[in-house]
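First comes the structure, then the notes that go with it.
Only a single protein chain was left out; the remaining protein chains are all shown in position.
So, chain A:
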Amino acid sequence: MGRRESKDKGFEAAASMLGPGVADGVGGWRDYGVDPSQFSGTLMRTCERLVKEGRFVPSNPIGILTTSYCELLQNKVPLLGSSTACIVVLDRTSHRLHTANLGDSGFLVVRGGEVVHRSDEQQHYFNTPFQLSIAPPEAEGVVLSDSPDAADSTSFDVQLGDIILTATDGLFDNMPDYMILQELKKLKNSNYESIQQTARSIAEQAHELAYDPNYMSPFAQFACDNGLNVRGGKPDDITVLLSIVAEYTD
C-alpha cells in the first residue's frame, strides 16, 4: 500500500510568532539522484528563517509559503523535488490562528477533547496531493507543480488550552480522529516534556498501525469507499508537531 516514499520535515519558529509547519517530501525524486528530504527540509528551514527575521505578515501564511518557495529558486544549489506544506501561525496579540495548507499534510485544533478546526486535504486525484515542486528542465510540464497560491487558507480565534496538531499524511492515513483524541486526552499539562512525550507516542502508535496488515486504517477505508478492496495501514514517514496555546512567559 502506498507507493510514495516520503521524507517529512517540520519546523518550530521562534520569535514572537509561533509557527509549527510541516512539509512532506515526495519520494520519486530518487530516480534523479535527488534526496527527497532536501526540498521539503530547505522549504521549511526557509519558512523558519523568514519568520525569525520578521519578513512576514501573520495573517498571510500563504505569503510565507510563496516567499519561501521563491527563495528556494534563489539558491545556487540546483534544488529539485516536491513537497506538500502546512503552515500554522499564531498571532499572540489577536489570539488568532492563521493557516495555509497545500496538499495532504494538515492540522487539527482540539478544544475540550473535540476537534474544532481541521484542514482539508488537497488532492488532484487519488494519492496525488497538491504539491510545490521544482522540476529538472527536461521534465518541466510533466512534473506536477502547484502554485503556493493554490494553498487553502483559514483564520480563526483560539483559546487558552487549545491544542494544535500539525502532521503529515502518514498520521492521518493511519490514525482516525478518535484515536488521536484519546492520546491527546492524556496530556495533563503544558510543559515541554509532556507535549514532547505525547507527540512521540502519537507518532509511534501511528507507525505501529501503519504496518498492521489487518487494521482498517483511514487510508484503507477511503480506498474501499472508492472501489479498491484493501486492508491494512499505510507505511509512510510520519511527522507530528504538537503545540498548546498557553500563557506567554519569557
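By definition in this document, a residue touches a chain if its C-beta (ideal position, glycine included) is under 8 Å from a C-beta of that chain, and two chains touch if they have at least 3 such contacts; residues count from 1.
Going forward, contacts and distances are computed from a predicted model.
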Listed names "Two-component response regulator", "F-box/LRR-repeat protein 4", "Golgin subfamily A member 7" or "DNA polymerase epsilon subunit 3", matching UniProt entry of the absent chain: "F-box/LRR-repeat protein 4"
Hidden-chain contact residue, picked from the options A:Gly112, A:Pro137 or A:Pro213: A:Pro137
From A:Gln74, A:Asn189, A:Asn214 or A:Asn229, residue that would touch the chain that is not displayed: A:Gln74
Sites on chain A contacted by the missing partner chain, in the whole complex: 15-16, 33, 46, 49-50, 52-55, 70-71, 73-78, 136-138, 140
